[in-house]
Each structure stands twice: as structure tokens, then as C-alpha cells.
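Written out below as C-alpha cells is the structure these notes cover.
Every protein chain except one is present and positioned as in the full complex.
Letters are used for the chains, namely A, B and C, taken in the order the chains are written, and counting of residues starts over at 1 for each.
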Amino acid sequence: MALVKMTVNGQAVEYDVPDNTLLVSFIRETLELTGTHVGCDTSQCGACVVHVDGQSVKACTMLAAQAAGSEITTIEGIANGDELHPMQKAFHENHGLQCGYCTPGMVMSAIELVEKNKGLTEQQIREGLEGNICRCTGYHNIVKSVQAAAQEMGG
Amino acid sequence: MPEGTMNQGIGASVRRKEDKKFITGKGRYTDDINRNGQLYAYFIRSDVAHANIKNINVNAAAKCEGVVAVYTGEDIAADGIGGPICGWTPTNRDGSAPKEPPHPLLAVGKVRYVGDHIAVVIAESLEAAQAASEKIVIDLDNLPAVVDPATAIGNTQIHDEMDDNVYFDWELGDETATADALGGADKVIELTVTNNRVIPNAIEPRAAVAEYDEIEDRYTLYTSSQNPHLTRLVMAAFMMQIPESKLHVVAPDVGGGFGSKIYIYPEEAVCTWAAKKLRKPVKWTADRTQAFLGDAHGRDHVNKVKLGLDKNNKIVGLRVDTIANLGAYLSAFSMVTPTYLHGTLLSGCYDIPAIYTNVKGVCTTTVNVDAYRGAGRPEATYLLERTMDYAARQIGMDPAEFRRINFIPKDAFPYQTAVALQYDIGDYEPALDKAMEMIDYANFGSRQAEAAKRGKYRGIGLSSYIEACGIAPSAVVGTLGARVGLYESAVVRVDPTGTISVFTGAHSHGQGHDTTFAQIVADKLGVPIDSIDIVHGDTDRIPFGMGTYGSRSLAVGGTAISKAVDKVIEKGKIIAAHMMEAAETDLEFKDGKFTVAGTDKEKSFGEIALSAYVPHNFPHDRLEPGLEETAFYDPLNFTYPAGTHICEVEIDPATGVVDIVDWAACDDFGNLINPMIVEGQVHGGIAQGVGQALLENAHYNEDGQLLTASYMDYCMPRADNLPSLKIDYTVTACTHNDLGVKGCGEAGAIASPPAVINAIVDALSVVGVTDMSMPATTEKIWRAINDATAKAAE
Amino acid sequence: MYATTYAKAKDVADAVSQLKGADEGKLLAGGQTLIPTLKQRLASSDCLIDLSDAGLSGISDEGGSIRIGAMTRHVEVETSEMVKKAIPALAALASGIGDRQVRNCGTIGGSVANNDPSACYPSALLALGATVHTDRRDIAAGDYFTGMFETALDEDEVITAVSFPKPEAASYVKFPNPASRYAMVGVFVAKTSSGVAVAVTGAGQDGVFRHGGLEAALNSSFSAESIDSVAVDDSVLMSDMHASADYRAHLITQMTKRAVAAC
Partner (left out) sequence: MELKQSQDIPIPVAQVWSALNDEQILAQAIPGCQELTKISDTELTATVKLKVGPVSATFVGEVTLSELNPPHSYVISGSGKGGVAGGATGSARVDLEAIDNGNATRLTYDVDASVTGKIAQLGSRLIESTAKKLATKFFTDFIAILSPESEQS
């Protein structure tokens, strides 16, 4: 068993879990934060993307123990109270989601993309989202959402 | 419209009500649901495509730590539990019934595809179940795999009930008239068109949580389903043989379906059965590889097409001979997809006097093939639009012009096709014109020349499609072999304070019903959209529903809601007449107010709602308290969305890479309730069609092993595979539903594959390429260029 | 995933001693290949030794070469001003590995130790004549890659860094597998004082390799046209459902031309 202490969405958490516990299982099952999803087994779909110390990471490809001591942000932690994050707002305004399953990972991925890159072109946004698969939207409105959020976020 | 309802009614791009939970991570999908004391199921699947089961030894597995039970097909059979059934069966050419071999939940005697369920381990944790599953010893006697549909007939027998591997042999149209038409044609264009096999890949893998309440003797099943009522009906009546009322099915938030979540699969049935046997909740969630192996695949047709033209290049006849691969077992819509949803669409947008089609549905040792976004209509559109393009090239005519001269003229509606359907309304030229304008078709030549200077081949491809949507009329589908009716239900409940709950049998898994349906109600009742809740996905709360597929939710389910709202208004008028002491015939309802004609008397909708529940002086002999109405809507006909999509590509001959540089779509969906949502549906459909045309393919090797069983090898379209898309509309309102709507969910997936392939063939025509199969991979394109160049050099 | 234990190594010596003490110890160097494999139960380990705190990260300019610590993540190489200035092709290569999430976790040491036949980094090591530093020795890249997924590393040997001599010019061009986005063909062309090197990844049946014929042609004339007459033998190339060997051979020529043009 590994004692995993970390900060998740600003809250300190501490649990004893088996060493082989994946970060995504820790988030979904131990912490019951089910907004982070699992859509594949090979680290490609990106439904599980969270931020670990400000970097986007596929939570299905990291052990909880590896993330011990880190600051984790999940989809549940990006709004400021009732005030949605600009990326969340942009997805809503631009119809950047349909079934909603890929959305948390897509939003988390897009936030890091915009935070780390200024003046993104449409093509750069498309390439920057290659780690996230959406089956519903055809990406058109996701790209529009990211463009709109980038404006808002000063990107 | 009163304040608060502005820009929320029909035709407004209202932002979706359902978004908030999804963008904040508060969606509730099946795998998010956990019940106290739940057990976990892990299914052991066949590693081989076809084998006799000699022995299954579960003893070691049963003794593993944490294991509660291990079951095989014999345990299921001992309890008399049946397997999934086929919901719609065509009749064979010779009048006989098709073959429907049984599909045991867990294999009995034989396995028939890689992924076939052999046994299930149920344990206290998933880890324990999985670990124990590795201790099961399965002794199989391998048989030859049958993978290629073209050679499946008469090959190694897969089911005892079917000696030739043919489920059905069906026909539609007039064979003699078609033969005569082709015989007398000026030219006959022949083409073999293959529609490749694809895998739906909803991003949420299927999942089920089943529990049994001993006191109530009642099951509850949470499942990622597109149609919880059908799941309840089939599971209760055909599989579990329990009263339907004893099974409560909930389809909570569902992460995409695209057809694959229509069917009832073995896993949810086994979990439900085991929940009673073990008196504990049982949970199962697929991983992605299980989804690849076990979810119903789509398409997989091989068509031989003959198209006859007269000397003016007008089509005189069409014959299509199709082999449809249905896989190892049948599921709900396996047989209707390649027949009634395919053969009936072979007239497309064109005036074709004689059509005949023969379809053979064959069995192979692959997972079952069933409806996938578009279901039959993409296959029909693909073969027709490929053939139209091929023919235009053969006769040296502009493909747009060739389509135009063969379109059904707008004054010919209602138009009776040669393949059973009667199109109520349509006008195809304006959509073609608009799409051509959007993509600047006229100046394509200069763009092509400019690309050539850069060493690129540029091509443009059209696809003018039609689809039959709003899959419904019970009377029609009943005569065509459907075993269910295809109406939809709605209950509109007005609360005393005027808030409204709408209970609909349609299920939303991305389509935005919470918003679109609320807009219909808001528009009709003149109430704020926020006062309306849409409830779906729960058999205990909804009267009955046929679910969401076939672009039917709005045309059928939306119309049912509209009709229930009409009944609410009618009752409201009676109440208002009573309150205002006026004749019911003098009552009018507009903008949320009941008024008495010719007077200034009025009552708001809210006042009427309250009054309905405070009926102090109602004449109870003719006016019941309460304000709640139910409607079941069964339409008169399908709806017929149509339109033209145009794709422009640029190909790098050095590598074979195809870049989609532009896309214009002009669709006629009738009236639009929420254009933003409609546009999103079109985007998504196009992406799936582009995926099929360029990237996606279910690849079974000759041993029947599925080699594309993860995203490492199955190529899903990503953001950088797609361009920005131009979408516009023409409108001819549907003539037979109140809303004038036709449905938009599948159009993109139907229209897009031929547009892509036609554009590629156009681009490669400079080197003499005339055909290209899907997916048009970079290697295929490179090879086609090489082969054509070599041929030209000879 | 089978049960395992997880421990962070505090330094390289600790990692080696933990490895020696385990039956099936595995080094966790980012885990972007290892964890998916463990999840599928296609591998098991009684002891996962995480190198992230073993002091192996960082990029330094050693004058004639750039030294990259084994645990340096792809994103750090991609964004390093030092790498961008000295060997821009290497930064560009790193920017194309996997996706952003993979680049935020995956490390150069992990990639080089795994030697996946479709990985990008091995081609850079081979073409640039890099040196693999381990806890016990230095291995020239030419001696290091011994076959598909095989390296000269001993069982319990730990890579500590990789040094890349600065080339006169270099370029990497990758033709990705459309599904996995690994290299279906990746060509690294480097021009150094000792001549031109062309290393190919993603295509060889036995992993990354240098192509003598292409190198000879480019040594006589460093231009895209000069390789027109070079035949790429496809009998040693991989063939799978995504690309047959002859298509891969063709892509090697095309990617080499592009790399040369970009040098």
C-alpha cells in the first residue's frame, strides 16, 4: 500500500491505496470525482486528462503514487465558485460539446494549450488537441470554443 | 412573445441547457454509478474466431480470492435465459422467413468470433475477477474462420441452423422491368462498390450496473443505452421471461451511441440475471479493446452496380446486387439495415423509372454488424453517388450537371420511387446550387491549376444524398417485418406554479434534446425555457418510448411533444373559458395568454395552471382537475432530408497524403428548431464519414483476428484531420408533421463518404485513376498513382 | 494491473540496488509505454522504481555537445532554448513525439531504453552520433541499438544521460502512423564534420538503422536530387496493415529528401 498525499482542486487529500492504483482510479473511485473519464486503454482518447502541477497529463497513464505531493486539478476544480472558467464558458457558448464524455479531458487539455501558447492559429489548436478524441462534434465547434476562450484568457 | 421567451423558441440557437453538468464534470454516466456491496463482472472472451468448445474448467478460478461466482453458457441455459433477438426481419425472395440462429449470452458448444463471450467471473473487485479469469482453462477445437463476406456463402458452416451461411436473400423492385431498362439503355455503367467495415467508437464504453430488490422482486438496470424501453421490453419478454413491470431500466447520461447502444448485448443481461442469483448489485464496464471486439460494427457491404442511361444521359434503370456481412450473430436491426433502410433508398434524389436490388445477408466469424449512424442509408448513398460520379466521368459530363438533369423535379412531389418509398416533398437543385456557390465551384479550375504548380493534385467531389428519417410509421414498418411499432410518446406535465416537465421516450446522448424539446414547448406555450425540464431515459418515469436512432427524435418524439402540448392548450382553453365565463369556442391562446375573442378578457398560462390544481368551482362532470397530457405520435410517412455536400481535397503525390481543404454542405432538414444544434449534428456526421472515407477500417485478418482493436491501430479522426466546415440550409418543410421537421442526426455521415472519395478520384483523374476504395489511405493513393502512371507508360 | 510495489529511487545507485534486489524490477522513467503495458497485464513487475527524483533531469551545453539527463521530459527538450539553438532538429523531434500529455511525462531515457522500433529519439541518437551515458559506462549510439526493442544495456544498467554532438546541420522528418501517431517512417539527417548520417526509424524490421546508400549519395552531393538514384531495399523493412514494406521504402526516400531540403 502507498500513502498518497496530494492537493486536489485545492483540498489536501490523503489515502492509503494499493501501489498499482492509477491516478484516474484514485480520482474517480477513491475521491469520487467522476468528471474525469476513461475512454481507452492505450493513452490516446484523452478523456482522463487532468493537470498535475499545471501540466496536462493522462491520468490513466500515471500511478497515483507518482502524483503524490503534487497539485492536481480536475474538471471539477477549474470554476471559481459559480463563475465558470473561460474555457467552460466558451464550450457552452460555442456548442463545443455534445454527449459530454470527452469534454472534461478536452477542456483540461485546451486550458493548458492556451495557457502555454499565445497567438494560437486554428491549425495549431487542431494539432494541440491531438491527444483528445471526440466522436460527436467533428471538432469544428471545439476549435471555435478554444479560439474564443483564448481571446478571453489573453492568449 | 412575452419577455423571457424571446430568442428561446423555434428557430433560435439557444445555448444548451444540458451543458452545465458536462462542462463542470457533473455528468452521471453509468460507470459513475456505484451501489453498496456491488460485485464486478469480468467476461472471458474467445481468442479465436471459430471453434468447438471441448471443455471449460472453471474450478481454479472459482476458488480464487474474492471470487463469488463463475458462470458459463450452461448456467445461463439451465435458467432458461434467452439471448438477444432481431427486431425487424425481412422476407426472403422465395417468401420464406430468414434464418435466425440463437445467440446465447455465453457461448454454448461453439465460439463464433474473436470476442465471443465464454464465461463470466463475478468477484468483489474487478482486479480479483480479472485475475481469476486467467485461471479458467478453455479447451477449444479450432475451426476455419470465415471472414470475407464475398466468399462466406457456402463456406465453412457457422451455425447448425444455416447450412449456407446466408441469413436472408431479399429483393426489392421490379427485376424484369429493370432488366428491360438496362437492356434498352444507351450505355450501362458498371461498378463494384465496397463499403468498408467500421467500428462506432462512442467515447463512453458500454457499461451496466444491475441490482435486484428482493422485497419488490424487481430489477433495476443502469445501462448505457439509446433506448431503455426497448432494453426493458426485450430483456423482460425475450431474455429473462419476467414481467416487464419488474424490470426498471435507466439510461442515465450516455456518452455517444451512433447506433452501437441500441442493441441489447449479453453483458447487461448477464449482470441483471446474476444480480438476482447473487442478491448483490453487479457492475460491468467495457474497456476499449472489449468495445472494439464486442460492440456491433457498421457497414461492410459489397455491391455490384449497373446503371443504365439513355442517349440524353438520363437514368433509365438501376440494378444493385449486395452482399451484406452481418457477422456471427444477429442483433436488433441487423437485417433491416441492409434491406429496408438500404434498398428503399436506391433511387436517391433521382428520377429512376426502374430499380431492382437483391441483398444477401451473410454470416461470418466476426462480431455482429448492425446499424451505425445512418444505417443502410450511407451504404445506399455511397454506392449511388460513387456510381453517379463514375458515370459522369465515363460520359464526359460535369458531375454536378449530370446530377442536375437526373434530379426528381420539384413539381413531381409527392414522388413515388421504384423502391417503395413515397417522398413527400423536396427540392434538390437549390441545395446543389447553394453548395456549389459556397465552395466556389465555378472557379475550381483555377485553384486546381494553382495547386498543380505546387506539385499537388486538387480535386472536388459532390454527393447529393437523400435519407429516410424519422424512422416510424408503425403501419408501414409493420408490413415490412418490424416486430415493434415505431411511434413515440410524450407526457407534458404542468405543475400548479406553471413549471413544466416533459417526459419523452426519445433518449438524448449528445443530441441536445433537453434544449430542442424545451424550445418547442416554450415556443408553443409562451413560457420561459428555464421553466421546462425534459425527462428521459428512465422506464419508471416515461410511459413508453422507442428511443433515439434513425434521426427520429425530433420528427417523431418532438412531434409527440408538440401534440401533447396542443392537448394542454386545449384543456387550458376549457379551464380559461370556465374561469372567464366564456364559450370554449371563443377562446384563443397566443403568446402565453388565453383570451376571449373580441374582448379584453385574458388569463395567463400561469393562472390557468394554478387554477387547474385549485379547482374549487370546476364543473367536475366535464372538467377534470390537473394539467397533464399524454400523446403518442405515429407519423404517416418517413421524412426525407436531402442535400448536397461538396468536398475539396489536395493530394501530395509524393506521399499519398490527402488534405481536405474545403467542405460545403447544404442540407434540407425542413424547419430548424435550434440551428446551432443542427449544425453540430452535421459537423459530427461529416467527421464520421470523413473518418470512414480516409482513416477508419475494421481489419480482421484471415484467421478472424481483429487487428484494429485499440486506438493504436484503429484510426479515429482527430482535430487535425478535419477542416473548418461550411454549413448552410435550404428548407422545404415536411408535409406531415406539425413542426415541418425532417431530422438531421445522420445526414453528415450519409453524405460525406462519397464526397471525399469523389474528390480524391477527381484529383487523381489527371493520372488516369478512376476508382478508389475506402478508407483511401495514403498507401492506397500512392499505389493508385503508381499503377496508373505505369499503365499510362505502357 | 498485477500487484506491484512502487518506490522512488533517491539516486542512480539506489535505483541500481533496488533493481538488483527485485525479481522483476522495472524502472519507471515517465511510464508512457510501461504503464499501458502493465495495465493490459501484458507485463508484470514486483517493483516499480521511479527515477523522477533521482537527479537525472536537465539539459546542459558541454561545448561541442548538448547533454540531456535521462529523466528530461520531451516537453523540456521541445521548449529548451539551448536545444533549439544548438540542435533545432532535436527540439523539433521532441515536439512531435506522442501528444502533449505524453510529452509532459515521457522522458528521453525511457524512450532510448525501450528502443521501440517506431520511436523518434533513436534516429536522432544514431544520426548525430550521440553517446548514451549509464551508471557504469558510455556507449556510442552505433553500438547501443542492437535490434528491435534491444539495446546494449545490461539488465540492471541505468541510463543517466545522452550527449548529442552539435551538428553542422540536421533535420528530422516524420511520417506518422495515422492512428498511433508513432513514426511509420522517420528520417533524421545530420551533417557533421565526419560526413552525413541518415538514420531511419519506424521502418526497419530490426529497429532503427542507418542507410549507407543514402549517406553515400548525400556525402557526394548534399541535395535532395542526389538521392533520386538510391534504391532503398525493402526486404529489411516492416510490413503491416498500415504500410507495406515498399511503401515504407518510398517514404524513406521522400522523408530523406524533405529532411535534406530542411537542413
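Throughout what follows, a residue touches a chain if its C-beta (ideal position, glycine included) is under 8 Å from a C-beta of that chain, and two chains touch if they have at least 3 such contacts.
In this text, all values refer to a predicted model and were calculated from it rather than measured experimentally.
Judged over the whole assembly, touch between the missing chain and the shown ones holds for B, C. When the full complex is taken into account, the listed residue touching the unshown chain is B:L293, out of B:I23, B:A251 or B:L293. Of the candidate positions C:D138, C:E168 or C:D240, contact with the unshown chain belongs to C:D240.
Contact residues of subunit C toward the unshown chain are 33-34, 37, 40-44, 114-118, 147-149, 177, 180, 205-206, 238-242.
Subunit B residues in contact with the hidden partner, per the touch definition given at the top, are 47-48, 114, 134, 289, 292-293, 701, 703, 705-710, 712-713.
Keep in mind that, in the parts below, only the chains that are shown with their structure count from here on.
The touch graph of the protein chains shown is complete.
If each chain is reduced to the centroid of its CA atoms, subunit A and subunit B end up 29 Å from each other. Mean C-alpha positions place subunit B and subunit C at a centre distance of 44 Å.
Each of residues 711-712, 716 in subunit B touches at least two other chains. Chain contacts: subunit C has residues 1-2, 180 touching two or more partner chains. Taken in their complex, subunit A has these residues touching subunit B: 28, 33-42, 44-45, 47, 74-76, 79, 84, 88, 91-93, 95, 97-104, 107, 122-123, 125-127, 129-130, 132-143.
The touching residues of subunit A, when paired with subunit C in their complex, are 2, 18-20, 22, 41-44, 46, 49, 55-58, 60-63, 65-66, 109, 112-113, 128, 130-132.
Every residue of subunit C that touches subunit B in the complex is listed here, in rising order: 1-2, 41, 175, 178-180, 241-244, 247, 250-251, 254.
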